[in-house]
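With one protein chain withheld, the remaining protein chains of the complex are depicted in position.
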Amino acid sequence: MKVFRLSQAELDDMVQQWSTTRRVYRPATGRQQPAQADCAPGWERAGDGAPLTVAAGPSKASVKTFLFPQPETMQTYSLKSSDPDRALLKEAAKAADKQIVVGLRPCDARSVQLNNLPYRDDPYYQAGLVRTVMVGFTCKAMCSTCFCDQMGGSPMATEGLDIAVSQLDDSFVAEALTPAGEELTAGLDLTPAADSDLKALAALRKDCPQPDNARLDTLKGRDLNTLYKAPLWQGLGESCINCGACTFICPTCYCFDVQDEVVRGAGRRIRYWDSCMFPLYSLHTTGHNPRGLKMQRTRNRFMHKLKYFPDRFGPFSCVGCGRCVQDCPVNIDIREVISDLLTVE
Amino acid sequence: MPAIKAARSAGGRGHGPLLPPCVLHDNFFYRTRTDYMPTINEKLTEEIRAQARTLLADGTVAAVIGFARGSLPMTVKPVVVRAAADCGRLVWNSFCVLNLANYLPEVLKSVEPPRGPRDPKPAGPLPKVAVLATGCWSRNIVVQTQEHQVDRERVVVMGVASRGMVSRRKVESHFSGREILAVEELDHDLLVTGADFADKINRWSVVRDNCQTCIHPDPVLVDVRIGEPASARKNPNPFKQVDDLEAQTSAERWAWFTSEFSTCIRCYACRNACPLCYCPTCFVDDARPQWVGKSLDPVDTGLFHLLRAYHCAGRCTDCGACESVCPMGINMRMLTKKLNKDVLNLYGMEAGMQPGSPLPLTTYATTDPQKFIVTEAKAVKEDE
Partner (left out) sequence: MTTQTTQTSSTSQTSQTSQTAPWDPKIIAFLCNWCSYAGADLAGVSRFQYPPNIRIVRVPCSGRVSENMIMSALKSGADGILVSGCHPGDCHYISGNLFARRRFALLSSLLDFVGIEPGRISFSWVSAAEGEQFAEIVKTVTERVRSLGPATRLVKNIDTVQTA
């Protein structure tokens, strides 16, 4: 592991240098303009010389869009009668060039690891992991909606990051944690961190909230059926409007649907984000829908994150970034849901 | 790390590890003063609670749809209260941006005695539901009645004159993204507190655009009056935003359209927060034919917004719920506002203002304007 000390100017310069040969993305600072339409909503291309500043708290859009694009083209085909390969599904060309994501937070980095549990055999996600280099910024302060420490993370955690940048007073310390991270810093004229910097960093890390999942882990031992039948879902389902905002801004929601699109003879099979809030989500071809009621769909999201996923994989499928808390149109607060679930007898 | 600890204690974590950090926005500071006088919203809250209690206690209604306090500053939770004892949860403030009419058809159904799909409707009157309604929400209830989604006989409208709801986004951008930990509402000001700042801002300056241009703040249906009726509001041109855009060239408007909707994530919050959207299967979910693709292609996103807005033509009351709930801050209300303007200019109608007459698109006049029609005479003229 190599550790460097950077000023703001040196940090900007480093990002600038990366952007000359690779695609570098950062959280969008303002509303996106069409000139930057080659980014997912909430992100923009870095390297325009603007100083890199990352607002407190998680970025508006989560990092999942780089590994689990909306949409992912899986196969392409042609339906043109003149095409000799008519109606033959072909594997879509996959990009292999590196993309660098700058400015994600430790919670997002952790979400990549969590999504990797169900997606460990998914070729698309794995290909995304290989080509994405994550340069994260650790958090100097937690927002009022953050609860990463409760979900097994920490504001200064580096798990899942290739390079972790931490702020020390007016300068930064960058830790190249993986070979991919070291590759990025290699060849750049960077100042190694002094011992005093390392000490300051260690002190910060020691002082910040540590992962503390003792309280929540009691949920894991609870009986699934008791939680499933808890009366609290009725009220939640009643106020939920079943939009997909929470699931789409959530870094750890990973459900998808597959569809074919054909335009003027050119076809593609895409997988795109689905949400358990949508009525089509679990609709069977028979017309039967096991989650036909709004309440059942709302319940599914929380039960999946807090019960089904940990039962199957171990950790909760939530990193405590608080995005859904901030953006839910009807203020359904997962922290309250957890508190209420803990009181279910 | 002091910075973290400071932010966390300001967030009020003392309530327990996971409790929402900020519950200070219910006039906590104000109440502690010696010269305490209840604000307009506090009086309305008390009145709402009392009326709801009466309605539930005497069995007039089986449920009351209202708002409860939210877990963050500037948020409220829509709730359905079914017992007089729970009426203390209800609140009223300037952050009630959701349209409660959206919940009405479903709650009406939920209070009916359970029956199978082929069972006959039970004899006798079905239980009623009370709902809080401002000007625009009550107009939506009129539209729902006109469209037979709601039985007017079963609804008790608790009419509140709207003073204009505050846009959370406007407040946040006023403080340029610094985290807001508490907002206390006074009659004409908001006291906004963050970890390292505290400021007083004028309430009207952060009221939503649709409320600032609204000329019908008073409910058109009132069964139970809450507070005083609003005095008539004048606005020489409620469609100014639309006019400004119309004055631009076609290319500029196209640039606006593509840019405005480029950040859409297709979460459908705008659709689901809208009391006009109740189709069992939305056109975006049709697969054969697929009218609109489901991913983030800019054409699909644009078509979704155009068609969604168009489906609200002649029915939209400009309640602003779509815009308020959008997590990406898209101004999709501009499209429905444009349609409202056309409907008013062409057919002289405003949604929900004429309870007895049909909706503009379910009727016609033989004299309807048809300037847009290509005629053969025009064809000859243009050839010249």
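Side notes on the structure shown:
Chains: A and B, in written order; residue numbering restarts at 1 for each.
Definition applied: a residue touches a chain if its C-beta (ideal position, glycine included) is under 8 Å from a C-beta of that chain, and two chains touch if they have at least 3 such contacts.
This one's a predicted model, so the numbers in the text were calculated from it and none came from an experiment.
When you scan B:111, B:222, B:277 or B:306 for touch with the missing chain, the hit is B:306.
Considering the whole complex, the residue from A:10, A:162 or A:261 that touches the absent chain is A:261.
Only one residue in the set A:40, A:276 or A:306 touches the chain that does not appear here, and it is A:40. For the options A:70, A:252, A:298 or A:326, the residue in contact with the chain missing from this view is A:70.
Although one chain is hidden here, its contacts on subunit B can still be listed: residues 242, 245-246, 250-258, 283, 289, 291, 293, 295-300, 302-303, 306-307, 309-310, 313-314, 335, 338-339, 342-343, 346-347, 360-362, 364-366, 368-370, 372-376, 378-380, 382-383.
On the side of subunit A, the interface with the absent chain consists of residues 23, 34, 37-40, 65-66, 69-73, 76, 92-95, 99, 261, 263-264, 266-268, using the contact rule stated above.
Everything below uses one rule, namely that only the chains that are shown with their structure count from here on.
Once the centre of each chain is set as its mean CA position, subunit A and subunit B turn out to be 30 Å apart. Those residues of subunit A that touch subunit B in the complex are listed here as 31-34, 37, 40-42, 55-57, 60-61, 70-71, 139-145, 147, 150, 155, 204, 207-209, 212, 215, 235, 238-239, 241-245, 247-249, 257, 259, 261, 270, 272-273, 275, 278-280, 294, 325-327, 329-333, 335-336, 338-339.
By the touch rule above, subunit B contacts subunit A in their complex via residues 1, 3-4, 6-8, 10-12, 16-22, 70-72, 75-80, 98, 102-103, 106-107, 110, 177, 179, 181, 195, 255, 258-259, 262-269, 271-273, 280-281, 285, 287, 290, 293-296, 298, 324-325, 327-329.
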